[in-house]
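Take a look at subunit A:
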Amino acid sequence: MGTLLDIRGLNAWYGESHVLHGVDMDVGEGETVTILGRNGVGKTTTLRTIVGIVRSRKGTISFAGNNMMQVPLHKAAHTGIGFVPEERGIFATLTVSENLLLPPVVAQGGMSVDEIYELFPNLYERRNSSGTKLSGGEQQMLAMARILRTGVKMLLLDEPTEGLAPVIVQRIGDVLKKLKQRGMTILLVEQNFRFASRIADRFYLMDHGQMVSEFPVGELAGRMDTLHKVLGV
Partner candidate 1 sequence: MTMIFGIPVQALLGQLLIGLINGSFYALLSLGLAIIFGLLRVINFAHGALYMLGAFVAYLLLAYAGIGYWPSLILAPIIVGLLGAVVERLFLRRLYDLDPLYGLLFTFGMALTIEGTFRYLYGSSGQPYATPPALAGGANLGFMFLPIYRGWVVVMSLIICVGTWLLIEKTKLGAYLRAATENTILVQAFGVNVPVLLTLTYALGAAIAAFAGVLAAPIYQVSPLMGSNIIIVVFAVVVVGGMGSIMGAIITGYLLGIAEGLTKVFYPEASNIVIFVIMAIVLLIRPAGLFGRDA
Partner candidate 2 sequence: DGASDGKVKIGILNDQSGVYADFGGKSSVEAAKMAAEDFGGKVLGVPIEIVDADHQNKPDIASNIARQWYDTQQVDAIMELTTSSVALAVQAVAKEKKKIDIVTGAATTDLTGKACSPYGFHWAYDTHALAVGTGGALVKQGGDTWFFLTADYAFGYSLEQQTSDFVKSSGGTVVGSVRHPLSTQDFSSFLLQAQSSGAKVIGLANAGLDTANAIKQAAEFGITQGGQHLAALLFTLAEVHGLGLEAAQGLTLTEGYYWNRDDESRKFGKRFFERTGKMPNMIHAGTYSAVTQYLKAVQKAGTDDTEAVAKELHSMPVDDVFGRGGTVGANGRMIHDMYLLQVKKPAESKEPWDYFNVLATIPGKEAYIDPAKSGCDLVK
């Protein structure tokens, strides 16, 4: 299993404010990795910096042999990264199916529309209604679904369970497990670590713009103390 994403010494800024202070991390091919951390430690920023939305950044990011520091935002997807933002970003003026078909296909091997509807039957039912008429959970599924069609190698998911009803959280967990079986690489940002523990292979713990520790899922139980301290749960 080779390394797909490799990040060294990543720093990032919003204007004057320095948010990431030297992030080091890597994600292997087909692996599911979760970043845990409290509010405002820089989890979202890490994902946004990888994709290239945050552009005042220093350090190295290499993804599937590309130096992502050089890649403009609109080319990032073409290297095989799919980003699902925290706020989901469903387009209100587009219908569900237009939303689904919006992102350009960047590589072979993405799911077909039929496969997607099979995976998310609710979306099929609502394909002609406008994007924002979906419930929060459906929106989250749509946000993921539309990336699956494009054939990306890796998903960056930002808090896919935030604000969702427990029943929907379960469903999303199931979908992610299925994707994992198909060999998708997933980088997940979560606060809900009970949810994360069901699907992740490995964890990073983030604090103050840095990764403070890293451990495989097996060590989770033994680390509950540290986690409690850092996460405050």
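With respect to how the candidates were assembled, all candidates are chains of the complex that A comes from, given by their letters.
Following the convention adopted for this analysis, a contact is a pair of C-beta atoms (placed from the backbone, for glycine too) under 8 Å apart; a residue touches a chain by one contact, two chains touch by 3 or more; residues count from 1.
Small disclaimer: the values here were computed from a predicted structure and weren't measured.
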For this session: Sort out for me which candidate, 1 or 2, comes into contact with subunit A in this complex.
Result: 1
Seminar exercise, completed: subunit A contacts candidate 1 in the complex at 51-53, 73-78, 83, 85, 89, 91-94, 98, 101-104, 106, 150
